[in-house]
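Every protein chain but one is kept in place in this view of the complex.
Order of writing sets the chain letters: A and B. Residues in each chain are counted from 1.
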Amino acid sequence: MSALVLAPAERLLPSGPGGNAGPGLDGHLARHGALRIPTRRDPAWRAGILQAVAASGLVGRGGAGFPAAVKWDSVARRSRRPTVVVNAMEGEPASAKDSVLLAYSPHLVLDGAYVAATAVGASEIVICVADHSQPAAASIEAAIAERRRAGTAVVRASVERPPGRYVTGEESALAGWLESRRALPSMRTNKSVPVTIGRRPALVHNAETLCQVALIARHGPEWFREMGTDETPGSTLVTVTGAVRQPGVLEVELGTPLVDILARAGLEAELSAVLLGGYGGAWLDPSRVSTPYAPGPLAAAGATQGVGVVIALPTTACGVAETARIVRYMAGESAGQCGPCVFGLPAIAGDLEALWAGRTGPDVLERIATRAGAIDGRGACRHPDGVARVVRSALAVFGADAAAHAEGRPCAGHARPTVLTLPEAGPGRWAR
Amino acid sequence: MLASSSTALWYTTRATGIVALVLLTGTMVLGILTAGRARTRSWPAFAQAELHRRVSLLAMVFLAIHVLTSVLDTYVDVGWGAIIVPFASSYRPVWTGLGTVGVDLVLAVAISSALRQRISASTWRAIHWLAYGSWPVAMAHSLGMGTDASRPWMIGLAGACSVAVLGSLAWRIIDRNQSRARALAAGVRTRAVPARHAAPRGTPAVSRAPAPSWPPAPSSGIPTRSTLPPHRSTDTATRILERGPS
Partner (left out) sequence: MGTVSPSRRIGVRVRVDPIACDAYGYCAELLPERITLDEWGYPIVDGTPVDAQLVELATRAAAVCPRRAVLLETVMVDR
């Protein structure tokens, strides 16, 4: 296995033991170096950083993969002063990357937020952390206080604690909560029109995206592009769980084969499938496990990068049971605004649970497939789309097992406890 | 001459008032049935909704004539102000005043519907609910004014109108309870879901009746393992992966 020679400059996570200098400001500066952000109006600097972000090809790391430069442009050209919103909600239960960033590199997050705020002319930064994530919130608040003491707080920053539900992290829902305490997604037809808080535009970015911005501001777009693929350069964080010896958050170069990522996390069982992207992502057949981990190749393989979730499902588990639990959870997380989601998700969940229990007719698989097609794209947000995708991928990847379940011959793993962890009955409380 | 024109006006007032009452009753019944999503095989539902709108417009026309002729009739002194200011008439202020209240409510509904594009959906709906008040007020006004109230045909008419409105209200209440019970039994949320939910600070994002899809796993029978949440703040693997064989 040939090793890539790494650039000397640090990326998001420290490499090797002893590389982690702690979350404080001194450790941050020692590890990454200083970053000069002008406090006064500096059009040359603003133009320069906008150009750098565009040249870097950075796309959002919050699941949608939208080009960051296009977002900045659409916000900067509005007449009212924008707000920068740092989305560290991490509503996806299987993801931990944003919590890790806030706990271990809060100053990198702040750097990125300050850079973005100065570039688009924002007057304030709001960092949104889920109400049940106490360590992450404490860490970022301490970092803000440190900056104030050191006199390097460029823009006013505050921390908000919205309720940690699945859809609260959606851009328009988060903006809606900041505006009127109602975390409901709105109908968005055009992603290049920014969300607004009241009358003011908001630049909403995932915490990891802003960390990447902070690195691009220091080292430039060419350095950023030294890693990754041509279409999607850079590194990204993945949360690997399931049948692995060392579950956790890994920083990987985009384009790394998925099998290598699983090997690094210590895959310890024979694979039945890999869940990619999140609970609204997609199952991947084990025959395609050497797919490069990047949005393009994953989409071609029928999967998605999403928020960097990788869950290894062993052959001892039952894919039908896991999918049934996923859909039931997602049904409970619906914002309740759109009929196809409100009615369709519980219907599919019921079908899958009946399939798991073996008490269905022979046409249940067709009904599930039809219903998944019926909800796809028919809500205001992408919540039903994600469920449609994960259900369809389950029918493809677990096809033989599902057919056996439908005939009343469930697999050996169907009575075993499930592998995926899901919050039960409300946020922050886990399956016990 | 004056007396005969006054009589003509008076007859017109009475006649248009009765027609307006009947049309208002029709509007109410159609509105209740439409909102309650009544379906018949012979009529498409959209036609029902459009009929409600058109009958209400017709009712307003007759109401306008009724109001005009009552003011123009000099035999009794009602006064122009009494059209919209309740109880401002010198002639039988209470009963006329009730009529004025009815006119005010109808005007509010009409204006809000005309400006529907500019006001929020919830504002429009709140004002439209005022329409429920206009019918009993109109009925009381009709019976209280007394001119034809004692005639048997008027009593019959008033009775028929009341039966129609109260009957459709009763149907609406019963049917809603039945469909809600059916939906809950089927494990699905009912259709009467308000489009917007306001969440007071500190409560979960969406404050609505708990979706029957909670609690999930126990009722489905799928066993879950006792396990910890994944590494919210535990050890992280902090290595950058080398690229594999290219």
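Assume contacts are C-beta pairs under 8 Å (C-beta built on N, C-alpha and C of every residue); 3 or more make two chains touch, one makes a residue touch a chain.
No experiment lies behind these values; they were computed from the predicted model shown.
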Query: Among A:187, A:299 or A:412, which residue is in contact with the omitted chain in the full complex?
result: A:187
Query: Hey, which of A:82, A:344 or A:413 is the one touching the hidden chain?
result: A:344
- request: Pick out which of B:8, B:45, B:61 or B:85 touches the chain that's been left out of the picture.
  value: B:45
- prompt: For the full complex, which residue in A:197, A:330 or A:380 touches the chain that was left out?
  reply: A:380
Query: For chain B, which residues lie in contact with the unshown chain of the complex?
result: 34-35, 37, 44-46, 49-50, 116, 121, 191, 193, 195
- prompt: In the complete complex, which positions of chain A touch the hidden chain?
  reply: 186-187, 337-340, 343-344, 371, 374, 378-380
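Methods note: only the chains that are shown with their structure count from here on.
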- prompt: Taking each chain's centre as the mean of its CA atoms, how far is chain A from chain B in angstrom?
  reply: 44
